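On to subunit A.
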Amino acid sequence: MKFVTSISTLTAVLIASVANADSHCADGKTLNDGKLTIATGNPAYYPWVMDDSPESGQGFEAAVAYAVANAMGFENDDVVWVRSSFDEAIQPGPKNFDMNMQQYSITAERDEVVDFSDPYYTAPMAVLVSPGATDTNPTMESLKGLKWGAVGSTTAVAKLQNVIKPEQELLLYGDNADVNAAMSANQIDAALFDLPTALFLSAVMIEGSKVIGQFAADESDNPDNFGMLMEDGNPLKPCVDEALAELKGNGALAAIEATWLQDTTGVPLIK
Partner candidate 1 sequence: MMYKLQLNNVVKTFGENIICDRINISARSGELVCLIGASGAGKSTLLRCINLLETIDDGEIILDGQDIAEPGLDPQPIRAKVGIVFQSFNLFPHMDAISNVMLAPRRVHKKTRAQLLEEITGLFERFGLKDQMYKYPDQLSGGQQQRVAIVRALAMKPEVMLLDEITSALDPQLVGEVLEVLFTLKDEGMTILMATHEMNFAKKAADKICFLKNGQVLEEGTPDWIFGPDAKQETKSFLSSF
Partner candidate 2 sequence: MAKSRRSEYDAAQKRRSIAIASASTIFVVLALIILVPMTPGWEKVQKSFFNTAVLYKSFPKLMEAFKVNVMIFAWSAPAIAVLGLLVALARSVHSPALFPLKVFSAIFTDVFRGVPVILTVYLIGFGIPGLGLPRPWNSPYIWGSVALVLTYSAYVAEIFRSGIESVHKSQRAAALSLGLTEQQAMRDVVLPQAVRNVMPSQMNMLIALQKDVSLLSFIGPVEIFRQAGVFKSLLANFTPYVGAALIFLAITVPATRYADYLMARQNRERQ
């Protein structure tokens, strides 16, 4: 942990020193002058945020948030965290955050109602199976025969319905916790999550479960690109995009990814 902490701190300091030099694109465009208000989920899950405390800067999204904030000229103390649900993000009307980071996939329909930053991560989808199905082959054929569950509000649903097309009816749930419960109760064999979440769930939440395969990130109709969600027409967007471009250009973003999402290699591709 200490090693990891120092890496992200180092990264943040690197960026801050670069950013502080120029004028601040974000001036006057945030909810509260001089402060950047970022929303995350309630609770915020590992490995995106550690211990449900984004203020620590620990976790992939927390780290990226601070990196982008610094790149836009905000000190760490200027970052204010709030919690929100998915619904609050897409309801019409003013938001109580400048940006919302909780593994939102960028889709065309959503883009009509809100604005997304450029992607900060491309998430492969991975298959998590229950202890009873761990010897399933990572092939499309085998996947069709499993009983599938998914979180209803995610792009996993579209992938299941359009790509995998399982033989048995889907069961859909409100959040990850309920999918876990269903898997533990042996009501479903398999569920689809983004790879880091799948690995976390397998390691910690459901004993005996296994991530048997992942889909290549650019496969099928909609690769899952995570973007920061903002109010429609938010003038902050170009500043955020500029900051992200900077982080991508100097390798900081990749470094953060390597730090927090390093376990994502070694999972076979679904054939």
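A word on the picks: all candidates are chains of the complex that A comes from, given by their letters.
Going forward, contacts are C-beta pairs under 8 Å (C-beta built on N, C-alpha and C of every residue); 3 or more make two chains touch, one makes a residue touch a chain; residues count from 1.
Predicted model only: the values in this text are computed from it and were never measured.
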Going by the contact definition at the top, pick out the neighbour of subunit A in this complex from 1 or 2.
2
Under the touch definition given earlier, write down the residues of subunit A that touch candidate 2 in their complex.
86-87, 90-93, 107, 109-110, 112-114, 147, 149, 152-155, 157-158, 169-174, 178, 181-182, 184-188
